[in-house]
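The structure follows.
Here the complex is missing a single protein chain, while all its other protein chains stay put.
Our next item is chain A:
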């Protein structure tokens, strides 16, 4: 394999900068029927919480033009079941597994992080941006102060590097990113889904039991790109960017805006091979442009 796409996210070496995003990739198993996961730069687990969660009731998916609204509500088996059932397999893979962690209050975040200290995770993605859970979740990600505060507490007890996943729904993302950096975050990822709403006029009722839901997919890309650019300008820690990336051209735009790695979310549903096609597209691009490494075009905007 060529080294043109090799990417360092701090000290962590990714074969390429392409990482399927949390919640769109399960724990990887489902996609093994489509390709070898070791082709990926990394992969990100479904959002995990201390205790198992059954997620939201009612309709969980709703389409919008070129977008998808979801209200999954962090359904997950809990950290312990993850460590027992999923981690042995993920650990055996030659790719970087990122563990995404959510919580409902400070205590549940910290206990979850402590449990993860027992395993050899390369990178934690601290999810303070899930719009689909009532308590905690996005609440921590809305202001620089709360985001900085929880980041500091998590970083203090975690044995692993922590990347904080930001919400597009709160205060200025640049301010929030700066606060996370100052609190010891070793990376930033963004964007989580944009909070939206759907009404079924025929039923004269809201679509989602949880009232609001999170929008993702191609429809959000321009917003995600703008926020990625703002954050990359604001901090010195690496950024893992996402939001509507569906082709290698999209991926390139985020890298030009300053992203070190990129995550692939909703498009996995449309084309399970998308991450592989994006990797191949980036390889061909580097070849054609005569780049020794993709980093040569990183942050040129």
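Miscellaneous remarks
One rule holds in what follows: contacts are C-beta pairs under 8 Å (C-beta built on N, C-alpha and C of every residue); 3 or more make two chains touch, one makes a residue touch a chain; residues count from 1.
By definition in this document, contacts and distances are computed from a predicted model.
Comparing "Dihydroorotate dehydrogenase electron transfer subunit", "Sugar ABC transporter permease", "Aldehyde oxidase" or "Methanogenic corrinoid protein MtbC1" against the UniProt entry of the hidden chain yields the protein name "Dihydroorotate dehydrogenase electron transfer subunit".
Of A:217, A:258 or A:275, it is A:217 that touches the chain left out of the display.
Which of A:4, A:70 or A:97 touches the hidden chain is settled by the complete complex: it is A:70.
Between the chain not shown and the residues A:13, A:61, A:118 or A:157, the one that touches is A:61. Within the entire complex, the positions of chain A that touch the omitted partner chain are 23-26, 29-31, 33, 46, 54-55, 57, 59-68, 70, 72, 75, 217-218, 246, 266, 268-270, 272.
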